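The complex appears here without one of its protein chains, the remainder shown in place.
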Amino acid sequence: MYDGWKVIIGIIIFIGIATFPFLYDIGKASVPPPEPKINTPEIQKMVEKKCVEPKSFMKTEHMKMLNNWRDFVVRDGDRIYTASNGKEYVMSLQNTCMKCHSNKKEFCDQCHNYLDVTPYCWDCHIAPKEEKT
Amino acid sequence: MSISRREFLKLVGASTILGLGGLSVSTMLKNNLIDASQGLSEPSIMQDPRALTAKRWGMVVNMSKFKTEEDYKRCIEACHRIHNVPNIGNTKEEIKWIWKETYEHAFPGTEDPFLSPEIKHLPFLVLCNHCNNPPCVRVCPTKATFKRKSDGIVMMDMHRCIGCRFCMAACPYGARSFNYRDARPFIKEEESLPYDSTFVKGPGSELLIKRGHLTFPTRMKGVVEKCTFCYERLAVGLQPACVEASQGALIFGDLEDPNSEVRKILNERYSFRRKPELGTYPSVYYILG
Partner (left out) sequence: MLETALQGSRRYWTWVFFLLATMGIGFIAYLYQFRIGLGVTGMSRDVSWGLYIGQFTFLVGVAASGVMVVLPYYLHNYKAFGRITVLGEFLAIAAVVMCMLFIFVDMGQPRRVLNVILHPTPNSVMFFDMLVLSVYLLLNILVGWTVLGAERKGIAAPAWVKPFIILSIAWAPSIHTVTAFLYSGLPGRHFWLTAIMAARFLASAFSGGPALLIILALIVRKYTKFDAGKDAIQALGKIVTYFMITNVFFLGLEFFTAFYSKIPGHIEPFIYLYTGVEGHDKLVPVMWTSTILAVIALFLLIFPQFRRKENLLAIASIATFFSLWIEKGFGLIVGGFVPNPFEKITEYWPTLPESLITLAVWATGFFVLTILYKIAVSIKEEAVFDKYGQRQVKS
């Protein structure tokens, strides 16, 4: 091929740049997985420490659920959610979810920061003031 | 085999699009299958049983009951405080949901040199009229502002608003405000005292008493906001904040219910609305006594 050496050197440089993020961390301890804490006063008060839906569901689906809640409350005017366990909840991030999970930094932000997502819910929805436990 | 550069790029482009498209389709299918396999019973959604309902909410503003500065202030501050309406501090970017305008400004086109000075200088309380034929709803390209089918309230969906401000151009009443910058620095925590009223107990409502304004979100920059007839209070069986604060000067009720208080008042005396000739059918009526 024409300019063969240039191409090969170019490929080597490209591989170097592309794999740099991985090479940089070789040998270093991995970032510990996020540990969202649920030791808020409100949750401690609960006998059965259960969320609105099972933990596995919430882990994967809370984003979609909140989107649906938003549409139900704002667009349809319905506020009461009868969960799959039969209990009724008011659909509100600010008033229901954050009532129990009042430690945004140690709960919500744990996973969000780990995955580098910044949901802009908090631009409007007032996050609970962090209390010193 | 030789392939031209152009053909190669076309191939790469098409493969990428097909690949990404296929990936997203398969992910969506996978997600739907997961949902089905969870086996959770279908959650149900319903209205709060305490909610106040009406076919068409309307308001009567009894101007004879607004005598002192305090009468206006109570209504305005009730609204602005519990809704975290910021005080920007200049008229250029001010945000207001309910405020005062003198007669000739609230009802333009009625300028009259021989108008009684009492009326001429009487400040009228103005707010979104929650029109039955709202031009703002007609023009919104995303239905971020929409008329609720259940009760006629012209709502705002802050999550969907793209900030195009077409609704602001369309509103004949200047009822809408735009967030020209982040509002949070302009909401003074000390001023946002929980508005004093009785809140009904219920799921989550203990929060309403303790935290007052903190139960309502603020707005991000770049969205339009306005009075929403306190839909969040109606949903738990409370009157709008301005109505409750007005001590009887504002009467709120169902315009479609012939037995409601608003209808009784409108039956008994002369009432007028802002710019009725525009065909917007405002739901806010004014009476002078």
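We just call them A and B in the order they show up, numbering each chain from 1.
Just so it is clear, a contact is a pair of C-beta atoms (placed from the backbone, for glycine too) under 8 Å apart; a residue touches a chain by one contact, two chains touch by 3 or more.
What you see is a predicted model, and the numbers here were worked out from it, not measured in a lab.
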item: Chain not shown, its touching partners among those shown; value: B
item: From B:K30, B:H121, B:K221 or B:R269, residue that would touch the chain that is not displayed; value: B:K221
item: Chain B, residues in touch with the chain not shown (by the definition above); value: 91-95, 101, 104-106, 108-109, 111, 135, 138-144, 160-166, 168-174, 177-182, 220-224, 275, 278-280
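The criterion applied here is as follows: only the chains that are shown with their structure count from here on.
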item: Chain centre separation in whole Å, for chain B relative to chain A (CA means); value: 30
item: In the complex, chain B residues that touch chain A; value: 34, 38, 40-49, 51, 84, 146, 148, 150-151, 155, 157-159, 182, 203-204, 207-208, 214-220, 231, 235-236
item: In the complex, chain A residues that touch chain B; value: 53-54, 57, 60, 70, 72, 74-84, 88-92, 94-96, 99, 120, 123-126
